[in-house]
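What you see is the complex with one protein chain gone and the rest in place.
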């Protein structure tokens, strides 16, 4: 992010950081936290997945310690979110949309990083899923909400399908940028469709 | 695990991974999670302790990123657990037995790894205890149960005693395989006896 030329990967990371910061800020405002609490939750939501990814891989100091731009982006995003709070009609839908976007972006970021570490494909999908889901899990645990991931609609499954699409398209030699855009969209759309049509996975009992 | 010849250490790790995957899968089914939720909880319970151990030691990428066989074992275990779910009469007892077994196996795995890193003996016992207990703590926090470790019966204390037995027998030059088998059994039996006879530690108030 410190460079003047951004790669597609950088842009996806920035979009994911922004999306999860928005979802964290709105979730914190719903719980009536003070100004600083909103900043903390926006930060934890936004960096949570990538931090766990870097720790699991051993790529330390973790990304936001090495590059202050992430913290700056989250700070600005949270402040803007607080200012525009009242202009937004449905907080619930806004929160849901940004959570789903962040999920898609970070799934792809995590998966790519796994590939860069030469991990086996299945493990890369798992790492992408962990990266995508952990920010939201952190947000929900800190706010004492039931984690979205354990509510009834399809959630982590969207990351897995998105990750498999990524691997399939890469295997078919599709252009790298298209692979990324399609994979993010797949995760995002599965979430939208799952919530809209209340799609659920079967239970065992 | 990728080798055709397994060491005693490998077998203990496999048994621990299997035991905690079973306990995680059953705990998730008790909470009526969907198929994918059962897989996630089985996975988190099974790799939780070893992941924290590797992160604390700095042995990264953590074990399940480097070796896909663990994920495969957990996947198969969780699927089998879901299929045989209805054939098992007492879920509560099954869950308890596999949790206790996993506790014993992983305490020994963690302790050994500490010794391999030349940490002082007391710290190795602490690392074994953390490795043994953290999978179950993760499972209970994710499922919003009160962690087993903080309920009234002896839990982490079993790991500490098992760890001390391991150090004592090693010091007495007992055969390494016997040391491991005895230590795992000690942790397992202390849990069984503690729950059967409702043994508790004193409180201060």
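Note that the chains take the letters A and B in the order they are written out, and that residue 1 is the start of every chain.
By definition in this document, a residue touches a chain if its C-beta (ideal position, glycine included) is under 8 Å from a C-beta of that chain, and two chains touch if they have at least 3 such contacts.
Predicted model, so just to flag it, every value in this text is computed and none were measured.
Trainee: Which residue among A:21, A:38 or A:194 touches the omitted chain?
Mentor: Once the missing chain is taken into account, the touching residue is A:38.
Trainee: For the chain not shown, which residue from B:47, B:127 or B:190 touches it across the whole complex?
Mentor: B:127
Trainee: Please identify which residue in B:67, B:157, B:170 or B:185 touches the non-displayed chain.
Mentor: If we include the chain that is not displayed, B:157 is the one touching it.
Trainee: Over the whole complex, note the residues of subunit A touching the chain we left out.
Mentor: 29, 32-38, 40, 51, 55, 58, 60-62, 64-66, 68, 71, 82, 85, 141-142, 144
Trainee: If the missing chain were put back, which residues of subunit B would it touch?
Mentor: Within subunit B, the residues that touch the unshown chain are 55-58, 114, 117, 119-120, 122-123, 126-127, 141, 146-147, 149-150, 152, 154, 156-157, 200-205.
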